[in-house]
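I have a structure here, written as structure tokens, and I will follow up with some questions on it.
All protein chains but one are shown in place.
To keep things simple, chains are lettered A and B as they appear, and every chain counts its residues starting from 1.
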Amino acid sequence: MTARAPTHRTHRAGYWFVAPAIVLMVVILIVPILIAALLSFTDYSLGNPEISWVGFENYDRMVNRSTYTRMITATATYVLVVVPASILLGLGAALLINSVKRFNDLYKTIYFLPVMAALLAMAIVWEFSLHPSLGIVNKTLASGCGTAAESVLSFGWLPWVDAQASWYARGCERGFPLCFGNKDYAIWTICFIGIWQAFGFNMVLYLAGLTSVSRELYHAAEIDGATSAWDRFRLVTWPMLGPTTVFVVTITTIRSFQVFDTVEAITLGGPSKSTFVMMYAIYEKAIQQNLIGMGSAITVVFLTFVLLLTLGQRYLVERRVHYS
Amino acid sequence: MTGIRLSGITKSFGDTSVLRGINLDIAPGEFLTLVGPSGCGKSTLLRIIAGLEEQTGGDVEIGGVRVNNLRASRRDLAMVFQSYALYPHLTIAENMQTPLKLRDLTFWERFPLIGRLWPNYAAKMAALNATVRETADTLEIGHLLGRKPGQLSGGQRQRAALGRAMVRKPVAFLMDEPLSNLDAALRVHMRSELADLHRSLQTTFIYVTHDQAEALTMSDRMAVMVEGNVLQLGTPEEIYRTPVDRCVAEFVGSPKINIIPGAADGNGRVSAYGTPLQQRIAGKARRIQVGIRPEHLMLAPEGSHNEGWPFRVTHKENLGSDFFLHGHLNGSNHRIIARLTPDEVAMVTIGSEITLCPAPGTPIAFDEGGRRIGFVKDRQ
Partner (left out) sequence: MTGGRSSPFAEPIKHAILILGALVVILPFYVMVSYSFKSPREIETNTGGFFGAQQEMVNEYCVKLGNPREACLETPVAFNYSEAFKKAPLLRYLLNGVVVTASIFLIQVIIALPCAYALSKLRFWGRDFVFALVLFCLLIPVHAIALPIYIMLAKVGLTNSYAALVIPWTISVFGIFLMRQFFMTVPDDLIDAARMDGMTEFSIIWKVMLPTAIPALLAFAIFSVVAHWNDYFWPRIAITGNRDLYTPPLGLREFKGGADGSIWGPMMATATIIVTPLIVAFLLAQTRFIEGITLTGMK
């Protein structure tokens, strides 16, 4: 970059170039947020001739009505399960792939496939695979009844487990549980699909982070006496992956809050609102039931969470810079 | 104090041979430098001694014990890296604690957070911290213990890296070009500090550098390496005065040694570029090469033209304390550099012709293949 004396010429073309972007930013990004914020204090519906203000009633419903408290629970469960799990799996996969000598690219490609495939399509396929009678998963488990597979998978070989009363045995008797139809299992299954889809993305980010760790640092650790993989991980790998981890947590969390496809395709928020996540709630309440006010309130809550997260990430990254 | 012995160390990466059979006996407590141009294999050899790389063939013995199968962490060696390799997320104190923690604390005592609950933890940490403090004070970085590497200057980081190596009181220190990231003035200062440190610690230092000046000033002995071989092992004095071949002679000393064609007559009397020298060699008459260092050339005293070389000056470099004169010996294209004092050079201008002669006893003779030919005493 050459150092030059500051030119005082204004490039007026600049105004033309940024104008469309500014207009769109305001109209498409900023104005809608203001609208959402405003409408969250109303009970507006599309087609109403006028807007009537209801103050904090919508927010009040969110903490009191069971539909909405279940929404919070479902969303919170999903986020708190998917984020750590997909990050840990992504990190684990990255560490493993980084340390084996062959087939690294093959594993990387396979694990990244779910990220590329339309989640809606794959959610439907998962639903089919986990179908109580047709699904390949349940069928395979059922075909293992009475065979060696059962004795292994029921954990009967652990001394304190009674093989007869194990989950596998019960499944063989009464049919394997309905992953989606059972209100206790549905949210976990949705979480599973979310983890399946997300961890490949985190894995790739971690792989990039791992290759940027200086080898000399590992050498120094070795000389210092860090013999085991755990020592090396704790002393060099994990600290050096700090910035990557902060980023991964933020991105995965924001995406988790935005889950919609799996729920709309399979459970429609049920059974009994156990999978009634925020984005689906907005869809059902605001679009389907035309309760725009309520939908706006949920939008505002969602926005607040995400903003806090992102700002938190920025702050953490600023503080943790390892002047190296 | 422990000695280190390398026997027949070879190392190849696939078809490329990086080390071709290294034999070195490093005496206990000595400061040995591995010096050579880039790519000669000195860093690889150092890493093999450290245990960070495995040799293709040969043995490494530390204190008489063969350590080929011991990994780096068990060889009781310490290493200072070119980039210092300080843990960027830890303070200097924590950096220096790390080797001690890994050695003295058990797995559970080291575990984050809950390690503190172990009964011996506090006592061990106190002893550890005392060692760290002591070492830091020796290196005069005690006031920096609370800072992170990123907040330190290059020289301070270097000392911190040294500190981390020293706390373990290893049997030998391995240093991989530790001064090359420092600026020139700091480098000169650190050279003497390292030499002092060596004297006070009385531990074996194995030092790798491509800078021959560092090697000459700091080592007890130096090993000149070129392309995977040790060409010569000796004291700096020996390497400087009696290099084993032209390669070593040209590597050591700055600017490079001048090489002029010469001859030996039937009696072994040596002449260089037509001018007879005072030395004699054994053997029949043949052509030889004569090496004469720039600092050993002087202005011939008045009236002794037949004992010097006519020299046409093409370039003068003023270094303040000395002058470097570049030029040619009359009638040839051989470029010669001479280092002269300001007084000698006062009247010399570019284009002028002067006569240079060597200081007594300083020329070195090489045969046509480059090996040094030793001088024999005059019989007469």
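Structural remarks
Simple rule for what comes next: a contact is a pair of C-beta atoms (placed from the backbone, for glycine too) under 8 Å apart; a residue touches a chain by one contact, two chains touch by 3 or more.
These figures come from a predicted structure and were not determined experimentally.
The chain omitted from view is touched by exactly one of A:F41, A:Y68, A:Y218 or A:F276, namely A:Y218. Touching the omitted chain from chain A are residues 1-2, 4, 7, 9-18, 20-22, 24-25, 28-33, 35-36, 39, 46, 93, 96-97, 99-101, 103, 105, 107-122, 124-126, 128-129, 134, 136-137, 139, 196, 200-201, 204-205, 208, 218-219, 222, 227, 244, 247, 251, 254, 257-258, 260-261, 264-265, 279, 282-283, 286-287, 292, 295-296, 299, 302-303, 306-307, 310-311.
By definition in this document, only the chains that are shown with their structure count from here on.
Residues of chain A touching chain B in their complex: 214, 216-217, 219-227, 231, 234-236, 239-240, 242, 321-324. Against chain A, in their complex, chain B makes its touches with residues 47, 50-52, 71-74, 77-79, 81-83, 85-90, 98-99, 102-103, 112, 148-151, 164, 168.
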